[in-house]
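I'd like to ask you about the structure that follows.
Just one protein chain is left out here, and the rest sit where they should.
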Amino acid sequence: MDSQEKPKLIVDGKRLDGRGFDELRPIKIEAGVLKNADGSAYLEWGKNKIFAAVYGPREALPKHTADPEKAVIKCRYSMAPFSSLEEHGRSGPNRRAIEISKVTKEVFENVIMVENFPGTEINIFIEVVQSDGGTRAAGITAAAVALATSGIPMRDLPYAVSAGKIGDQIVIDLNKIEDNYSDADVPVAVSPRTGEILLLQMDGSLTKDEFKEVIAKVKKAGQIISKAQRDALKAPYERISSKYK
Amino acid sequence: MEIVVPGDMILDKPIHMENTFIEENKTYAAVLGIFDKEKKVLIPLEGLWYPKHGELVVGIIIEERLNSYIVDLNAPYKGILVAKYVRDKLSVGDIVEARVKELDETKTVVLMRERKLYGGKIIDVKPSKVPRIIGRNNTMIKQLTEGTKSTIIVGMNGRIWIKGGDVALTTEAILRIQEEAHTSGLTDRIREMLEKSKKAA
Partner (left out) sequence: MQSVNSIKSTYIKELLNNGVRSGRGFFEYRKISVVRDIIPNAEGSAQVDLGATKVLVGVKLDIGEPMPDKPNEGNIITSAELLPLASADFDIGPPSPEAIELARVVDRGIRAANLIDTSSLFIEDGKVWSVFIDIYIMNYDGNLFDASTLASVAALTNTRMPKYENGNVIREGKLGKLKVNNIVTSCTYAKVGKTIMLDPDGDEESVMDARLTIANDETYIRAMQKGLSGSFKEHEINNLIERSFEKSKDLRSIINKLNSD
């Protein structure tokens, strides 16, 4: 991208949408929104709107996909054709969606106690109905909540967020425009209990120190994201209880 | 009473409890739940069912094999009844109540002492709500049975068999208990609901 054509993403020390460099877009999560799924969540992250649902553990089908030692995790990340501000998208998973499905699955394979359910499959569905950058991170954050509502045992409640570089500045939570014109884009998923990194992708150019700054900002933002997940999980119980006080 | 989420540390020492895991001598929650410090128990708010010896379950025969019957328990695990120990002849589609013998190494629930159930209706609820449907000292289930005149068999796997009496009322009451399981005063509210319905009848 010719830097002369790039829009200025930072004006007077603020980002185009008025946020500070370390500021997340507003996140709102609601747990248990879909009745048929074993677990579900709806998440709004800035303009992103995402449904996540979990089915399972249930019998792994077709049979050749089953593992006699543990549950198999299957994940489908998908974007609705009406989700973008631009043209109408094609139906069906494209290569980007397939890759995202894979790396998302790998996050949850790390934390779900799969040894408890041999021969079964656990299906995670992430449907992006409106997108504005950072959807894979938002999807993982939503799917973690959906899994927690399903009762499937996990060793942690992962969160994810994208960080990036705009000019020389490391910023957290890139929206679509920032993502398009950034000098680096780094989606990260973290296991908050251990601090371990469960997803890491990067595209652009970063020095080692810049990378360290990225992870530091990710973990700091993670406290807010984790709290949003936690609040969403507790809310249904607090709401019903207070109705009958 | 604090609600914990997967990954939250609940004890600074290693104690084996259901729905938890131990790492580096500390105990952590594995599911969304409420930790009872005194009883040292993590009560899952949305838990799965882990079969225990002697538990009563309700299932449906889905397959007849040479020496056994496969039973659907609405759970991640299938049930199995060994043909030679079975009381009556069973067929695919039959509803049975049975006791859990054990969860074998293939994670199949070996069942015993089955009894065929005739007619009636099945509803499936979340297994984590079953204790509330039964109630402490069976208070809730007794109240339901008296108030609706239905025969109710509650499987610990979350599958419930209802026959006779006001089945629609029984169903509504059970689904409501599931919805409000963790609140106080539920027993009274259900009693009111059942009484109101009696008056209306």
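Labels for the chains are A and B, by order of writing; each one numbers its residues from 1.
Criterion: a contact is a pair of C-beta atoms (placed from the backbone, for glycine too) under 8 Å apart; a residue touches a chain by one contact, two chains touch by 3 or more.
From a predicted model like this one, the values you see are computed outputs, not experimental measurements.
A.B. asks: Taking the entire complex into account, which one of A:Glu127, A:Asp156 or A:Asp173 touches the absent chain?
C.D. replies: Spelled out, the listed residue whose C-beta touches the missing chain is A:Glu127.
A.B. asks: Per the definition of touch given earlier, which of A:Arg58, A:Lys219 or A:Lys234 contacts the omitted chain?
C.D. replies: A:Arg58
A.B. asks: For chain B, which residues reach the chain that was dropped from this view?
C.D. replies: Against the missing chain, chain B presents residues 60-62, 72, 74, 92-93, 95, 120-122, 167-168, 171-172.
A.B. asks: In terms of residues, what is the contact footprint of the unshown chain on chain A?
C.D. replies: 34-37, 40, 47, 49, 51, 53, 55, 58, 76, 80-88, 91-92, 123, 125, 127, 129-132
One rule holds in what follows: only the chains that are shown with their structure count from here on.
A.B. asks: Distance-wise, how many Å sit between the C-alpha centres of chain A and chain B, to the nearest whole number?
C.D. replies: Chain centroid spacing, chain A to chain B, equals 33 Å.
A.B. asks: Taking the touch rule as given, give the residues of chain A at its contact with chain B in the complex, in rising order.
C.D. replies: Listed in rising order, the residues are 39, 56-59, 68, 71, 111, 113, 117-120, 148-157, 191-193, 229-230, 233-234, 237, 240-241, 243-244.
A.B. asks: Provide the residue numbers of chain B that touch chain A in the complex, in ascending order.
C.D. replies: 3, 5-9, 19, 21, 23, 28, 30-32, 44-48, 76-78, 106-107, 126, 128, 179-180, 182-185, 189
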